[in-house]
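Presenting subunit A:
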Amino acid sequence: MVYNYFPGCTLKEKAQDLDTWGRRCAEVLGVPLTEIPEWQCCGGVYPLSKDEIAIRLSSVRALIYARDNGGTLVTLCSACHNVLKQTNFDIADDENFSLKVNNYIASDGQEYHGETKVLHYLELLRDVVGFDAVKKAVKNPLTGRKIGAYYGCLLLRPGRKMAMDNPENPRIMEDLLSAIGATPVIYAQRNECCGGYLTLEDSDLPEKRVKRILANAKAQGAEMLITACPLCFYNLKKYAEGTGVEIRYLTDVLAEALGVKEG
Partner candidate 1 sequence: MQMTSDNETWEPKIIAFCCNWCSYSGADLAGTNRLNYPANVKIIRVPCSCRINPMFILRAFQRGADGVIICGCHPGDCHYMTGNYHTRRRMTLLFSMLDYLGIEKERTRVEWVSAAEGQRFVDVMDDFVGQITKLGRCRRLEDLRCRTN
Partner candidate 2 sequence: MASNYTVTPEEILAISGVNPRRCMKCGRCTATCPAFAEMEYHPHQFVAMVESGRIGELMNSRSIYRCLSCMACIERCPRQVDPARLIEAVRLAVERKQGGNHLIPDQVPERLEPDMPQQLLVSAYRKYTK
C-alpha cells in the first residue's frame, strides 16, 4: 500500500519539525509516506466562494496523482488537509464546480470526480495503523503528562466535509494522547480559532484569542498543547511565553513517545 504524502509549503520551511517527525513516526509505524512529485501550494485557505475555480486546480492535480498511484493522499498540515479534503468533497458533490474543473483539466487529458481518499495524518494513525498499534509501539510513554489537544478551526470544519470526527467534541487527538501514555486534557476552547492570518495585519485579535485559549487550557490542567497547524503553532507560541504552557507539534510529541526523537 502506497501512502502518498502532500507536505505543503510550510512543512518544507518553517515547520520542518512537523514534517520530519511525522515521516519518521510513520515509518516506524509501518506506513511510510511517499511524497508526491511536483506538488504545488494548496493555497493556504479554501475559498468560501462558489466561483473561484483556478486556485483550486493545484489541489486537483495532487488528487489526480494520488488517485493514479494507490488512491490515498495523506496530509499533515491542517490547512493543506482542509483545502485538499474540501476540494475533493466539492468535486464529487458540486456539479457546477466539477464541470468547470474538468473543463480546465481536460486540456491535459485528465478527468477527476473525487475518487481519491484524503486522509489526515491523525486519520492514518486511527483508521489504518490503529491507536492500539500505536500504543504497542510506544517506547517512552508520556505518563503523567497533562496535554491538551488544540484543533483550531481548519482540522474539523466544516464537519460535513471533513467527516473526521465530531467537530464540536472531537476525540481523535485525545485518543492519540491516551495511546502514547499522556493524560489528555479536555477544554472547550480547543476548537475555537487562534486568530489565524489576521496576525499579519493586526495582532490584537490573535493575541486576545490565544490568551483565551491558553487560559482555558491551563484552567483545565494542561501543561502542554499540541497542534497540527503551523499557523496555530506560530500564534500559540507567540503568546504562550510566561504562561507555562508548552506548545508543540503533535508529531514532535509522538516522535518522543515512539523513541524516534530524544525527549
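Here are some notes:
Convention: a contact is a pair of C-beta atoms (placed from the backbone, for glycine too) under 8 Å apart; a residue touches a chain by one contact, two chains touch by 3 or more; residues count from 1.
On the choice of candidates, all candidates are chains of the complex that A comes from, given by their letters.
Bear in mind that the values here come from a model prediction, so they are computed numbers and not experimental data.
Only one of 1 or 2 makes contact with subunit A in this complex, and that is candidate 2. Those residues of subunit A that touch candidate 2 in the shared complex are 8-10, 13-15, 41, 43-45, 47-52, 55, 77, 79, 153, 157-159, 167-168, 192-193, 195-202, 204-205, 208-209, 229-231, 233-234, 237-238.
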